[in-house]
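The other protein chains are all here in position, but one chain of the complex has been omitted.
Each chain gets a letter, A and B, in the order it is written, and its residues are counted from 1.
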Amino acid sequence: MRIELEKRPQVSKLYAFVSPLLALVLTLIAGAIMFAMLGKGPVEALDAFFVEPLLEVWSLHELAIKAAPLILIGVGLAVCYRSNNWNIGAEGQFTIGAITGSYIPIIFYDWHSPLVLPLMLILGALGGALFAAIPALLKAHFNTNEILTSLMLVYIAQLYLDWLIRGAWRDPKGFNFPVSRDFAQEAIVPAIWEESGRAHWGFIFAIVAAVLVWFMMRFTLKGFEVVVLGQSERAGRFAGFSSKRMIWFSFLFSGALAGLAGICEVSGSIGHLQPAISPGYGFTAIIVAFLGRLNPLGIIASGLVLALTYLGGEAAQLSIGVSDKVTRVFQGLILFFVLSCDTLIYYKIRIVWSRVRGGAA
Amino acid sequence: MSIFEAILLTVITASTPLVIAALGELVTERSGVLNLGVEGMMIMGAVAAFAGAQISGSPYIGIICGIVVGALFSLLFAFLTLTLVANQVATGLALTLLGLGLSGQLGEAYVSVPGIRLEEIVIPLLSDIPVVGPVLFKQDFIFYLSIALVFGVSWFLFRGRAGLKLRAIGDSHGSAHALGIHVIRTRYLAVMFGGACAGLAGAQLSLVYTPQWAENMSAGRGWITLALVVFASWRPWRVFAGGYLFGAVTILQLHAQAFGLGIPSQFLSMLPYAATIVVLIIISHNRRTTLINTPASLGKAFVPER
Partner (left out) sequence: MSPLNVPASGALLSVQKLTKFFGSFAACNEIDLDIAPGEIHALLGENGAGKSTLVKMLFGVLEPTDGQILWEGRPATIMSPGEARKLGIGMVFQHFSLFEALTVAENIALSLDDSIPIGKIAEEARALSEAYGLPLDPHAHVADLSVGERQRIEIVRALLQNPKLIILDEPTSVLTPQEADRLFETLFKLRAEGRSVLYISHRLEEVQRICDRATVLRHGRVTGACDPKQETPASLARMMVGSEVAAVTHPERNDKGEVQLAVSNLSVSARTPFAMPLRDVSLTVCSGEILAIAGVAGNGQSELFDALSGEYPVSSAEAIIIRKKPVGTQGITARRLLGAGFVPEERHGHAAVSAMKLSDNLVLARSQSDRKAFLGILGIIRQGAVKSAARRISEVMDVRKSGDDPSAGSLSGGNLQKFIVGRELDRQPAVLVVNQPTWGVDAGAASRIRQALVDLAKAGSAVVVISQDLDEIFEVATDIAVISEGRLSRPYPADELTREKIGLLMGGLHEGKHAAEAAHAH
């Protein structure tokens, strides 16, 4: 018995739409099995995980807070991956962006001005972009694999943050805890609907970025360039495009978005700088990008879905007593099923039972 | 025992998992498959080995558990990329993320539990040789396995007929298929061997390196393994040399931290990762040699005509 693939003459539009949904359903089934094996009732567990967090307004705000960095980073990664540049170090760019963006409120804490916040955001984006420039440079000019370099830089970025916070940037009035001073009011990304919850403008930035990038990819020559270079470097060269320049563009672009996400999270959600600023947003955003089929509008949806897994993990921890590690498992399962179901878009699957010969006369 | 010997011993312990995992990934990549999930397979092996040792009371059972779990986990990757022809880069990442999450979940019960250490096996006579003796012949079982693996993989790839077929598949899977070589079957086996090795490396981490379980205890070694394979130009003995180089860097920075050199510990901790980047730049920047050494069908999808 073997499984055979038959290439479809045209990419299946039906499955392009159905595949992510199918993947989610399979994940839920796998999750139910997992809960059952942990000794928890599957239905209650799935309910606590995926339904409960959607029932309260304040919880929806938390959803938006978690979704904002996922969507912002995911959109940048989508452009990168479409052009066949594998930026795996978004987590590091997020971290460095948070650091560079926090420079003003931590060092120039006495400067009060409406310019503070915009400058922070710009510095955050710049920091992320510059950090992403390292793997870009190494790939473009030294032919070095960007997956490994961008990944190594994540560890380096996190260690750097740790050093900064425990040393030069530690709050002098903080009783020796490894945190920075709290940001002043004008250095905090404001909330959108203050009365009902904590969701801040980072979410709006994320949606706007997603729509703008969708537009670019769908309608403009730049988007066309990204897709062509991702499909075939030779064809891109024939078109007059430069894959070297695309390496720079895609990394700087995704790095900037990741850096922006970093400073928004620190400023809007936490309020100061500390060693742990991300529950792995940079890596989860990779899953967000694939679940959204590398389409910015799809990423808005998938960002919300993955944000839900974070909330669900926290909720389930309280209500049914599973550990928050379950979140990570769910996220990994989602990616696995997305990749499996994506096969259906390009191939028809046939199960062959035995090698049958054509009828002899 | 002199300080030199003591340091050498720790270098060996730090290098062994890298060498083992890299040898496994080397075989996988030589068959044309790029498995980025080494980190995931390694951590799964680590938790399985720890749990196996705890439940059975024997670290050797733990080793077997680590190997088996590593191989089974890699089967997921093999199914997706070889049968369903999914993108190898994304699937490898998925394997790592799933492995990190799943191992964290499974290992919950074992955090802060004292581990069962794998004792050394003393080889009589040879271990009495001055200097070299205690260092090389009074080691744990996994170290001896790692040495055997280097010889074994080297012999298999370059002397055996099966190894020739594997290298041929890595060079051109289309031509191999046309010649009647079983591409997919061989690749499944190569991937599972890689998984078994990664699992064994993980077992070393939780049974020898620090006989403990902690979440994410692989600390990026899986990624360093991938760099190591590139650095070694896909050759087993170079993997051995490179693995020990990296192990030495890891140990030296730990010792430097202990010595209080005045360099902040975080920067010393960055050393292995920075070293990986530097090594990658050096080995990759000559496009010509990279082109000649890399298995030509690495990472490419294969769908046979029927």
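Methods note: contacts are C-beta pairs under 8 Å (C-beta built on N, C-alpha and C of every residue); 3 or more make two chains touch, one makes a residue touch a chain.
What you see is a predicted model; the values in this text were computed from it and never measured.
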Quiz item: Given the contact definition stated above, which residue among B:117, B:167 or B:255 touches the chain not shown here?
Solution: B:167
Quiz item: Out of B:58, B:175 or B:216, which is the one that touches the chain we can't see?
Solution: B:175
Exercise. Over the whole complex, note the residues of chain A touching the chain we left out.
Key: 6, 9-11, 219-222, 224, 227-228, 231-232, 234-235, 237-240, 355, 357-361
Quiz item: If the missing chain were put back, which residues of chain B would it touch?
Solution: 161, 164-165, 167-168, 171-172, 174-176, 178-181, 287-288, 291-292, 295-296, 305-306
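Note that only the chains that are shown with their structure count from here on.
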Exercise. Provide the C-alpha centroid distance between chain A and chain B, rounded to the nearest whole angstrom.
Key: 28
Quiz item: Where on chain A is chain B touching in the complex?
Solution: 3-5, 7, 86, 88, 138, 141-145, 147-149, 151-153, 155-156, 159-160, 162-163, 167, 283, 286-287, 290, 323, 325-333, 335-336, 339-340, 342-343, 346-347
Quiz item: Where on chain B does chain A make contact in their complex?
Solution: 36, 76, 80, 83-87, 89-91, 93-95, 97-102, 104-105, 108, 215, 220, 223, 226-227, 230, 264, 266-267, 269-270, 273-274, 276-277, 280-281, 284-287, 290, 303, 306
